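Each remark here refers to the structure printed beneath this line.
Not every chain of the complex is shown here; the ones you see sit where they belong.
Read from first to last, the chains carry the letters A and B; within each, the first residue is number 1.
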Amino acid sequence: MQKKILLTDCPDAKGLIAKITNICYKHQLNIIKNDEFVDRAQGRFFMRTALEGIFNDATLLEDLDMALPAGAERRLVASGRKRLVLMVTREPHCLGDILMKCYAGALDVEIAAVIGNHPDLGALVEKFDIPFHCLPAEGLQRAQHEEQVMALVDDYAPDYLVLAKYMRVLTPEFVARYRGRIINIHHSFLPAFIGAKPYQQAYERGVKIIGATAHFVTDDLDEGPIIEQDVIHVDHAYSAEAMAAAGRDVEKSVLSRALQLVLQERVFIHGNKTVVFK
Amino acid sequence: MQKKILLTDCPDAKGLIAKITNICYKHQLNIIKNDEFVDRAQGRFFMRTALEGIFNDATLLEDLDMALPAGAERRLVASGRKRLVLMVTREPHCLGDILMKCYAGALDVEIAAVIGNHPDLGALVEKFDIPFHCLPAEGLQRAQHEEQVMALVDDYAPDYLVLAKYMRVLTPEFVARYRGRIINIHHSFLPAFIGAKPYQQAYERGVKIIGATAHFVTDDLDEGPIIEQDVIHVDHAYSAEAMAAAGRDVEKSVLSRALQLVLQERVFIHGNKTVVFK
């Protein structure tokens, strides 16, 4: 008995659930969990079907292709460990949480390597017997630095790139190369406080709640599809530094939760938004 | 075009989603939203299918009965206003929230009548042109009092009875007569602080969080299937009275949310638990 996940993303049409689940039934696959969503404004259908049984991938996909409307995307994903490359700068909290969750088995993923533009986090990474590469950006053109990073990333062939407080802006070339596969944590409740120093901005505005946002990276800074967000309450007694300290716990938990959702194939990218089946 | 909701609750079996959605497709009904859950430990399947189209109820149900396993329960419910009878004692906050939400159209329901064992809330109910009946319990045996209440309730033939801070314990006879149709709000995060004076108990225990629980009423006091719960943070500075005051906002919002879920046919009773499709 194997477990696989069938992901369907196609123009909406009548009878899609019946057609897809019929094909699964015909293949004697048991549906463990089924989630669907129709974006009526856009006329788009999304379905995630967790299946159990003996799979003949080729004929299953063939049957689906016959049944689904033109413009359909469908993937049949085997449950199994994905590979990550993490990118970091100096702050350890998000990196540390992911390392610890992997160590404890709470996040079922292989961290192939960690790349930092500063050396600070190397010692922490190496405690967990994971390769750490320091690629400093000083003295390099942005394009030159990114070429080094991309070469290294490609060596590891990761499924996803996780920016665990990587404090550099990526070029459109970089983003294009890993489209839909770069996950970032932004230290504000987007779209509030886009850009640099969000906690300083939050302090100056006098907000009573601060937050964090995990999103896919696109060319527009802090504008990519949001995967997960959360917040905590603060008050007048929080300095910008105290907000940053309090915010770290939200950042790490939002990033870890977003990562878990992506790893479990629960997230569809839908234009500039996501469909997330929790 | 009509909208109806198909509710299926049956022993688990292979191909149930395919079979049911196929029948819907054959009847040219469009599935707006489908939710399903399998309790694997109990081998029980639950599905809520929101449908749109032209319904032939009799043949649809016939087709379903042919397809579903023995022991299946299925209901096809027309969207439409349910009727409530509310039961109250003296506290206005839950009653007031329901009255106001109905007035504003946020809760699509008909409040047929309000029954109080004290006269205090009559004036409030009558502002909204809803009948209020005061049935005092003083000087009556419990059974006698309940007979009066049941006679009155039955006159109104409500779909659900909502205990909006009705501070009397119901007899098994009363509960049996409206089985699965009585919704209560308990002023604690059950199963903590079962029974009387939960805020006093919470104060004495020194908890840092208090809550409220909406549940179906069964014979065991405060032990019925939980529909919805929520909490708020408190601290050492809250007296039992301050906890009660703070708790009222949670009580009212938990009861209103639970009621909304029930009215939208999102709640299955499953033994002593619920399956709630949000």
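By our rule, a contact is a pair of C-beta atoms (placed from the backbone, for glycine too) under 8 Å apart; a residue touches a chain by one contact, two chains touch by 3 or more.
Note that this is a predicted model, so its numbers are computed, not measured.
With respect to copy number, the whole complex recorded in this structure file holds 4 identical protein chains, 2 of which are shown.
To be clear about the criterion, only the chains that are shown with their structure count from here on.
A straight line joining the Cα centres of chain A and chain B is 38 Å long. Only residues 14-15, 17-19, 21-22, 24-25, 28, 30-34, 36, 38 of chain A touch chain B when the two sit together in their complex.
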